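Here the structure comes first, spelled out in structure tokens, and everything after it is commentary.
Removed from the display is one protein chain of the complex; every other protein chain stays in position.
Chain IDs A and B follow the sequence of writing; residue 1 opens each chain.
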Amino acid sequence: MANDIWALAEITNGRLASISLQVASKAAELAKALGGASAAVAMGANTQAAGQELGACGVETVYAAEGSVYDEYLIQPQVETLAALIQQHQPRLVLFGGTNFGRDVAARVAARLGLGLEYNVGEVTLEGNDVVMTVPAFGGAQAVKMAFQGEGTRLLGARPNAFPTVRAGGAATVQQVSPASAPTRGAKVSGPFGTEGAAEAGHLGKAPDGHDIWMPAATRAKLEEAQIIVSGGRGLGGPQGFAQIEELATALGASVGASRAAVDAGWIPYGHQVGQTGKTVKPTVYIACGISGAVQHKAGMGTSSLVIAINKDKDAPIFGFCDLGVVGDLNVVVPQLTAAVKRRKGE
Amino acid sequence: MGHPPIWPAGGLIGSIIFAALLLIGWGAFALRIDKLVRWMRVGRPENRFDHLGERVKYFTLMVLGQRGVLRDPLPGIAHFFTFWGFIVIQLDALNLWAQGFHFTIPIISSRPFAVVLDILIVLAFIALIEFAYRRLIVRPKQLASQSHSPVDAFVILGLILLVLLTLALYEIFAYVATGGTAWTPFGATIGHAWMGMSVSTATALMRVFWWANVLVVVSFLIYIPNSKHLHLMATPFNVFFRNMGPVGALQPIENLEEREDYGVHKINQFTWKQLLDGYACTECGRCNSVCPALATDKPLWPKEIILSVKEELFATGDGYLVGHQQEVDESKVEPMVGGRIKDETLWACTNCGACVEICPVSIEHVQKIDDMRRYLVMEESRFPQEVTPLFTNLERNQNPWEISNDTRAEWAQAIGVKTLSEDPAVEVLYWVGCMGSFDARNRKVATAFAKVMQAANVHFGILGPEESCTGDPARRIGNEYLWYMLASQNVETLNGYGFNKGAAVADSASNGNGHNGNGHVNTTPALTNAAQPSNGHGVGVEPGRAYNVKTVVATCPHCFNTIKNEYPQLGGHYEVIHHTEFIARLIDSGQLRLPVGFDKRKLTYHDPCFIGRWNGVYEEPRRVLNVINSDGVAEMKRNRNRSFCCGGGGGRVWMEEKIGKRINNTRVEEALSTGADAMAAACPFCITMFEDGIKAVAAQDHFAVEDIAEILARALEASPVAPGPTTARGNEAHP
Partner (left out) sequence: MNIVVCVKETPSTTAEKRFGPDMRLERRKEDAIINPFDEYAIEEGLRQQEKHAGSTVTILCMGPATATETLRRALAMGGDRGVLVTDPALEGSDAIATAKVLAAALDKIGYDIALFGNAAADSYGGVVPSATAEFLGQPLLSYASQLDIEGGNAKIQRQAEVGYSVVEAGLPVVVSVVKAINEPRYPSMKGIMQSKKKPLDTFSLADLGVDAALVGAGAAREKAQSAEKISTQRKGEIYMGNDGAADRVVAFLAEQKVL
């Protein structure tokens, strides 16, 4: 009880998010080190299959609440079920993935039960029996070590890819939990997933409540919200150069940006322009291909966490503010990179 | 002598009818003028009675000497003779009218006057034919109008022709009727052949043409102030009341933090002088012909702005007259800004000043455009979306980007340049500007200029993080408040380091002009006369020195212009020079020694608008280039005060250029057409615009743009010069 460590699984329309496996792996590791029990909470459709995957990452127990209510309403049923389970079992820590889902659920549960909550955790270490978390502050300028104080269950939000997925290969005991009832005043998920561009979208199937699930052909986040951006500039040499950029972006799950020069040349619409007179973006990774990096462009992407530049001109200003710069021919490097990313992802 | 024995009106009744006619003509004239003056006075007050001596001098040159129009030789000469013909004919008209009341005026009725008159009649006649030829056959693009019919122009040509004709015919028949007593060269020459005509017929004809002439002249009186030829009367006043400078300064908004309206969106927010501009516009279209925005198909016709203001005044002026009973219901009238004058027209302007420079009648287009931008920004918050991050970053980071201002001096550390906080005793402050401080390309310029100064042993420093954006882009886009905040902060910093030239200058600057309780203020510390560009050299420099202690040198013409010409509005009076002037002085004084003719490339030079047209610095950059380059400058067709903007001024560099051809590409193509290997520039925005332009026209393999300081720094690095005969010193440097 006192040292039980849980993981919150994120299941949307029957699909388990990859970050859930990362937090489950960490929960199993911490529980083992602290001598507590590990568990995961899975709610929604296909919890059985999710339970197996989570078990493979080392958690001993999976509390499974199977029901369509979890996809029909936003967050509230998950909050009901998770809060009830926490009250019942009093785990020491509940790890959750720092996604929109994870943050929304954890914040409500913390507010309801008066629990401590830390988020954006990049690293968790044990100092004796104490859990110490490393959290970036001020846009990454500082690393702060945090500890919980006081009693009671604590919620801990992990940054994406902060913890590796470790498929130790176990099997969890799946404990069925009765699903939550529909909230009286609920936020109802009423529309299909990705209405915009439905014409060219792929039909993914039916959601539990019967509505169609659509995946837009370009499953791209808007530039302002994108975590990874692959951007092209004049060095692409023409509109056909953007085909390579698109492929790399697809492989990375990234959005496509462009420099003003490429937009002015008419190779790609203005909506993709990054820079002083275009969009200001702040992704985790910004990959600039054939962009020299004048201050007008830097103004739109200079605060990206990581900048990777590919340019044949070794004197290009962008090499002055990148984390990794490749001085080379992007017509060679970009396709190779696309292939390498696909290999890495096992595609 | 010369007294006609026959009075032309035809007796007492004739004189009475003539008197009535004059009364009607002059009455209508007076009523119209009264209305025009009252309309003009709905504008805000503005002091344009300063520098009276200068005004008289300039007036003589431009109006009586017709110097402005003479820049365009053929139509200029034609205009000269029409103008003087018109004046002399008016004088003669006095005499003709006097004769209607049976007397003559001495001098005007003398023979020498008649000679002058007739010569001018002939020359004016030829000039009119040239005008008609231009309008009908040549049809220069600049004369085309978007909204104004050419009929007006032909009516006036016809009327003047009629005046000339009736006058000539009157002279002929007067000569015949008086048997040669009423001598005029014209009348005598042609009338001689008609001497056989009976006196009564000749007298009758003489009277007919006298009356015809009088009728035409009276209709002139009525017609002119009601037509575009109002300019015939307004132009001299407009030239007299012109902007006496510094022309590079925009006028401030007074009581910025207490007033309730900002900028201009209705007619009574312009100053009276700005309204007079509308009366004075001759619709010659020279402004259109030089506008870089119009040349690249943007929806900006500088002439139309001036005419629209006039039309707006005619349409709504009555509503603002004193004693007018009805309040102007603004919700019912179409707004001027957004209606008659479109937003995109105002945003297309690069503030390059080509229109102001070329206008023969001293119209100030740019101030009006920026006044209306102020309304759009400060009252309506209506401006191109991409400008928002500029404003926000200027407010928060004191530079246009989301970059901490603390890193402003980073570029300088590598080459050992100190900040004033480290070394407050410097003689020269290098004002680096945001581009030089943060932009990788322009950091090279800043570094190069610093090395040039180091080579010349100049004791200089920079402000580093204490330097803020000067506010120029904000002001030019219309955000006066942001300019005011940034500029005030900089004035405080500069004063703190003792750069203010002191109270004496401030006092003399506020004499005779200064604040006058309205929207506009004239603070004119030193005169930058457009007709006499400052030579940028030697003004008050201590003997034996290239520069005074506590001089501010800027590489950015926009920083330079606002610190020099606009900071005095906030009480900051500094000795400010542009780095091209500074380098020229260093060479002239021998403090900087250069390998003569080091640069062997074919070089062209682009005049930045904000040191050229707005500040008269044309020759210093060329002097420097003539030393360093073996062949001097291969001039572009449009150079010096006719230079064609890079497209980046007036805040345009912070906006998207979505309409028409790109201005920077157009200028790069012009530079390429000289066959030059490189373009020397002297402005970070020009360099940025041309770097883009060169790539856009795919010329980067054989053409480059470089700041003059960069060319010099490379020369100094490659061949450090020991004092000797091969070095440039003083006047040896330039032929």
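Please note the rule applied: a contact is a pair of C-beta atoms (placed from the backbone, for glycine too) under 8 Å apart; a residue touches a chain by one contact, two chains touch by 3 or more.
Small disclaimer: the values here were computed from a predicted structure and weren't measured.
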Task: Tell me which residue among A:249, A:263 or A:308 touches the hidden chain in the full complex.
output: A:308
- line: Only one of A:137, A:168 or A:243 touches the unshown chain, namely A:137
Query: Considering the whole complex, which of B:72, B:254, B:311 or B:379 touches the chain not shown?
result: B:379
Message: Considering the complete complex, identify which of B:297, B:406 or B:492 is in touch with the unshown chain.
response: B:406
Message: Give me the subunit B residues in contact with the hidden chain, please.
response: 260, 262, 377-381, 383, 385, 387-388, 391-392, 396-397, 402-406, 480-481
Message: Across the whole complex, list the residues on subunit A that are touched by the chain not included here.
response: 12, 74-76, 79, 99-100, 103-108, 110-112, 114-120, 132, 136-150, 152, 154, 157, 161-162, 183, 185-196, 215-216, 219-222, 224-225, 227-228, 253, 284-285, 303, 306-308, 310, 314, 319-329, 332-333, 336-337, 339-341, 344-345
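Note that in this section only the chains that are shown with their structure count from here on.
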Message: Just the number, please: Cα centre separation of subunit A and subunit B in whole Å.
response: 59
Statement: Per the touch rule above, subunit B residues touching subunit A in the complex are 386, 389-390, 393, 400-403, 435, 438-441, 654-656, 662, 688, 691-692, 695-696
- line: Listed in rising order, the residues of subunit A that touch subunit B in the complex are 234, 261, 264-265, 270, 276-278, 280, 293-296, 298-299, 302-303, 317, 320
